[in-house]
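Note that one protein chain of the assembly has been removed; the remaining protein chains are unaltered in position.
Labels for the chains are A, B, C, D and E, by order of writing; each one numbers its residues from 1.
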Amino acid sequence: MELVVKELGVARGGVRVLEGLSFVLGAGQALILRGPNGSGKTTLLRVLAGLQPSVAGRISVSRDSVAYASHADGIKGQLSVAENLHFWARLHAERDITRALEAFDLRALQDRLAGALSAGQKRRLGLARLMVTGRPLWLLDEPTVSLDSEAVALFGAAIEAHLQRGGMAVIATHIDLGLTSARVLDVTPFRARRPVGDAFDEAFL
Amino acid sequence: MELVVKELGVARGGVRVLEGLSFVLGAGQALILRGPNGSGKTTLLRVLAGLQPSVAGRISVSRDSVAYASHADGIKGQLSVAENLHFWARLHAERDITRALEAFDLRALQDRLAGALSAGQKRRLGLARLMVTGRPLWLLDEPTVSLDSEAVALFGAAIEAHLQRGGMAVIATHIDLGLTSARVLDVTPFRARRPVGDAFDEAFL
Amino acid sequence: MIALLMRDLRLAVRAGGGFGLGLAFFLIVVALVPFSVGPETALLARIAPGVLWLGALLACLLSLDRILALDWEDGSLDLLATAPIPLEGIVSVKALAHWITTALPLVIAAPVLGVLLSLPAQGYLWLIVSLLVGTPALSVIGTFGAALTVGIKRGGLLLSLLVLPLYVPVLIFGAEVARRGAEGQAVQVHLLLLGAITCGAMALLPFASAAVLRVNLR
Amino acid sequence: MIALLMRDLRLAVRAGGGFGLGLAFFLIVVALVPFSVGPETALLARIAPGVLWLGALLACLLSLDRILALDWEDGSLDLLATAPIPLEGIVSVKALAHWITTALPLVIAAPVLGVLLSLPAQGYLWLIVSLLVGTPALSVIGTFGAALTVGIKRGGLLLSLLVLPLYVPVLIFGAEVARRGAEGQAVQVHLLLLGAITCGAMALLPFASAAVLRVNLR
Amino acid sequence: MASIWEYANPRKFLETSDRVLPWLAALAGVALVVGLVWGFFFTPDDYRQGSTVKIIYLHVPSALIAINGWLMMLVASLIWLIRRHHVSALAARAAAPIGATMTVIALLTGAIWGQPMWGTWWAWDPRLTSFLILFLFYLGYIALWAAVEDDDTAADLTSILCLVGSVFAVLSRYAVNFWNQGLHQGASLSMDKADNVANVFYLPLLVCMAAFVLLFLALVLLRTQTEIRARRMRALLARERMS
């Protein structure tokens, strides 16, 4: 299991934002995406998750092996924490949600309606969802938003455990996660240049 | 102009979360709220903003002097950045939005539709809104979420300038903002205790 | 206040047509009536004033949840509530914006659709007058309903349930004026009553809406 | 798939009644008709089958935006699209859930409302049959419309606009079956055609819905 | 004398109602049995309406409760809005389904009665129509209670809805009167016109009305108790979760 990205170009709203991006991620490795606001990290992750087509290059990974966690968490406020997790677990043909509940310290909250959680608690639930997908490649967009330092540590431990089991992770973030083993990729150098000349067709993209 | 909070108690979803909170904030001062997830920072800010009644204690500030910035930004995706700011400015009887645009480096984006901004750019716009309200007391809930380090610096500068002009700020955050002059208040010790005994009426709250 | 009105109007235009869509719904509902009750002209002419009123009412109804829910979702409503305008003013402006963007186009379009349903010639004047007098009440009552259901996700259907019984008196008098107009009977009394309901609703309901909104915001 | 169906049903029950509200809207629309066209029994009996069909259709229509938009807003749809179920299956399950929570109660309630409109006695059987056969098509077509408009904030009105023309054939045949049934004429041909439309829609539209959804997600 | 507001204390209310409830329920049961049995078995047929006149013993009392149930909710809502006693808000909530059921009973019996008397199940008569509208108000009120999660918020919202709804219900009543002249006249029943005609009908009817009132009161007390307990349980659970 490997993620190979070759000369990838991605676009958003009809404008290229990144191009010529290549990297290889082996089993048990993590990659941290960095770059200033608006540099295209979210766009890149959505392309990797198969939610959006790339405009150039190749990605070696099948859609069935990725679990994507975006800014929005996909949590139903009217269902309890456990019900939310159960649903995603059954959808991915997994049974067990206790490991996920434990990993993010949600045991005490499991019967609470998800709508009555604080911002950080909601985020923890969103991250716990990743653990019940059974997917090897995690794509995380700013996962630690609104988490306190304790929860950030839990998150770090969950990632490490996932990598240990041969999983992979691509994480876009602005702050330091304390993942010592992870490689860092700054996307700034891959920012798409303006096309030279006035290539009419290209302006269509 | 002073914010005096005395023996404040706040509740969320019918449950007391904080009680016995007192502090005084003078002109030109900032207060940073800290506390683990779910400790009640958001609730406290909403009470201070007058959006929600307190269950005990006093707050000395009038609703007309606060500007509140929550997790949601109140940005209309169909309006451009400048139009969004203009609207809030006119609502608060201010005219000038250039200072706000400049402070958060939004000049280049001003004609872009707000719906086509990245997460961090949106947040910058949400913060810029504070500057056109002309209100002295800023209440900020995790303002630096999804901001890159450059934007965090801009934010720090904006806060400093606001304090310099005699403004005040209460900021809930989990990460270090680098505001050297600000006091820090940890809300953990004020977590509401269980009422002793079985006061039937109290369980109704 | 004017800033708010301008913003709401602009948003309605930008959002892919607050104007157009209510109108289109009206058109389609009216156009579906012959399909469902059959194409006889005499029958259609007889029910035309009523169908036009009902269609206008439903078109209004469907756009009600846009009045406040969008502002609620993106947090604008919190910010508006802390702005230096009384909440009563805000809900009134919102109702006004709804009327301009939704009800006014309906009033203008109604005569055209009357032709589709073979409305008798003398009916057009009173149809328009009754709609002009009655629709502001629809907007104001609808704003109250929208304020009641603002915290509820996709409360659209609940909103309809709460608002429709409140619409009954307006509908009765409005349709009655239009029908009597079409049949050439006297309309004054009913028109007067319709006007009274509208005035009463405009005078009192904004206070109820603001109170409800305050409860929902906390 | 079953997990998804169960979740949708549970959400419908929890969310303050996906069941009840469509029904309530149906009741209200039917109850408002006499207010707008007048209370004469003969007239009402004549338009009853059409009005019932139109009311059921509108009630379906109003709840369409719940099918996908809620999942879109909180990001679930992105996650479902990356789940190990084909998107075609997901939209079919969603349509089924919509039918169970919205259309089925309407079918059951229609006879009761028929009483309000003085529907002739022989009309009830065919009314129910036509609704049973026709409403699945409404749900499937509606899901397609919901998939088309999913990215648009408060696309409810736009959704109606897109879906209503697609509903026309179903409405024509459905109302025709109900009307002929009420008047004691032969219904076979029309019922057959209605069934054909429903089967066709159920067989083909999920692919279109899934394709559209894929486009909207990117 | 102790202030009446003391009973607005939930605990006090529970204690008092626990004591009253058995008596009230027994009384209601007895009255109901006596009234209905009297009415059904021991009254003569009306000369014009035949045996259908027996329906009156269900129809009129349920209509009475349907209207006055809403009135009670209105009063309870006002008390909640002004004095913020939780029990009164919960009592209003408890009364709504009872009122709705009574409305359904009145509608059903009326419809069944209408078939032999007017030759139709339903007519858009003002009284019938305004009853239908009342039913819609009940439905909306119940749906709003169910849809809002926070108890106090729900109480506030439904109270205001009840106020506004009452105004509009009265408005509709008059609107409907303007709109259509009706079939439904009390005078269609012989007893109604000439007051002395029919103590035979009148007395059992009175008993039935009293029985329905008692039944209503008993049910309201019982359901209010339930609501209080539910409310307390939600509060306790929430508090437990917090720690």
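Simple rule for what comes next: a residue touches a chain if its C-beta (ideal position, glycine included) is under 8 Å from a C-beta of that chain, and two chains touch if they have at least 3 such contacts.
Note that in this section contacts and distances are computed from a predicted model.
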Undisplayed chain, where the name is taken from the UniProt record, one of "ABC transporter permease", "Sarcosine oxidase subunit gamma", "Heme exporter protein D" or "Acyl-CoA dehydrogenase family protein": "Heme exporter protein D"
Which of E:A31, E:L58 or E:V207 contacts the chain that the document leaves out: E:L58
From E:A8, E:A31 or E:I98, residue that would touch the chain that is not displayed: E:I98
Sites on subunit E contacted by the missing partner chain, in the whole complex: 36, 40-41, 45, 50-52, 54-55, 58-59, 62, 97-98, 101, 104-105, 108-109, 112-113, 115-116, 215, 219, 222-223, 225-226, 229-230, 232-233, 236-237, 239-240
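Note that only the chains that are shown with their structure count from here on.
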Touching groups left behind when subunit E is ignored (all other chains fixed): one piece
Two chains sharing the most C-beta contacts: C-D
Distance between the centres, which are taken as Cα means, of subunit C and subunit B, whole angstrom: 37
Averaged-CA centre spacing for the pair subunit E and subunit A, given as whole angstrom: 56
Per-residue multi-chain contacts in subunit A, two or more chains: 71, 116
Subunit D residues counted as touching two or more neighbouring chains: 15-17, 21, 24, 28, 35, 38, 153
Of subunit B, residues touching subunit E in the complex: 13-17, 192, 194, 200-201, 203-205
Touching residues on subunit B, where the partner in the complex is subunit A: 13, 35-38, 42, 71, 116-121, 124, 142, 145-151, 174-175
Touching residues on subunit A, where the partner in the complex is subunit D: 46, 49-53, 63-64, 66-68, 70-76, 78-79, 83, 87-88, 90-93, 129, 133
